[in-house]
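To start, the structure under review is shown below, and the notes come after it.
A single protein chain has been omitted; all remaining protein chains appear in their positions.
And then subunit A:
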Amino acid sequence: MIRFEPRGPVSVSRMLAVSLAAAFAALVLAAIPMAFAGLSAFNAYSLMAKGAFGSLFAFTEMLTRATPLILTGLAAAVAFRAKLWNIGAEGQLYAGALAAVAVGTGAISAPAYLLIPMVALAGALAGGLVMLGPTLLKTRLGVDEVVTTLLLNFIILLFVQMMLEGPMQDPMGMGWPQSEPILDEAALPKLLDRMRIHWGLVVALAAALGVYFLLKRTVWGFEIRAVGENAAAARHAGIPVTATFVRVGLLSGALAGLAGVGEVAGLKGYLTADLSPGFGYSGIVVAMLAGLSPIGVVFAALFIASIFVGADSMSRATGVSNYLADLIVAMALLCVLVSGLFLRFKVRFIGAPSTREIAK
């Protein structure tokens, strides 16, 4: 018989150890289907490692991929901390990208030091506003935000497609559904020559530090934590629960919007309807892997990004589908969720009576 006994407080080192163990377990479990695909795990993982860390180019590609994941991961983490279940980072990302394109493709002409902040601000604002609707519906009418944010993703994506095939289509784009290119003054500068890595990474890292500071050190952060851990007690203690949800919703949406800004103004240069391969949804995985810690989000995003980038490169080398990456990421999430059990409970195997503890 297996029995679970609750544990006391959990130390940071134990938490870290369990997270690493979960990631390792995911890699081991993913080796089984790889074997069926005719790959040796060692070979596959070394190819993946090479693909993500093997050269300066590979490494910067991995960091470029991690940039939006950090931001969407933070969006999910900060919302989940308040138990505001924002599943809509994908839609907020596109809203941010759309706003960035609207401002940055010639509607306003200004020098780069003004235009870049304006583009970023527009994107963040758009993301935040998208999240404001579900938040108010939740606080005013008790509408489940999981449903509203999730469905908004599709509405926004269709809206973006409509704009890209209508008013915002690039007249020089030969009929492709894509926006006009971002002005040079609106583009985020590259961090390194001849690499795709851009200033979005710096913004993302700063955002992680900012969210950490907000949650840990400020009154607003205190209120977010209190509302998330026990909304009834927070309300009883006079904490403005509705206002806190609105703040969290705006912040979460803004972070996801910034991810869209980075992809458009830092990487692609124009908006298409396939801008994001699900960064918004992966952000949820990132946040869960990180245990909703803002600093942890950075590392979790790097882990997920290296899996994705590594799997792409392995797939090119071996011909095995890069869906393997999704498999590993999903495994990792499952392992982390299961590992949460081991953090909260001691597991005891109970056998014959002889192994029972004898009372004093």
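To be clear about the criterion, contacts are C-beta pairs under 8 Å (C-beta built on N, C-alpha and C of every residue); 3 or more make two chains touch, one makes a residue touch a chain; residues count from 1.
In this section, contacts and distances are computed from a predicted model.
UniProt lists the omitted chain of the complex under the protein name "Galactose/methyl galactoside import ATP-binding protein MglA" (options: "Galactose/methyl galactoside import ATP-binding protein MglA", "Dehydrogenase", "Zinc finger protein" or "NADH-quinone oxidoreductase subunit J"). The missing chain, though absent from the display, is touched by one residue of A:121, A:137, A:205 or A:239; that residue is A:239.
The chain omitted from view is touched by exactly one of A:53, A:159 or A:220, namely A:220. Residues touching the missing chain, restricted to subunit A, are 5-6, 8-9, 217-223, 225-226, 229-230, 232-240, 346, 356-357, 359 (touch as defined at the top).
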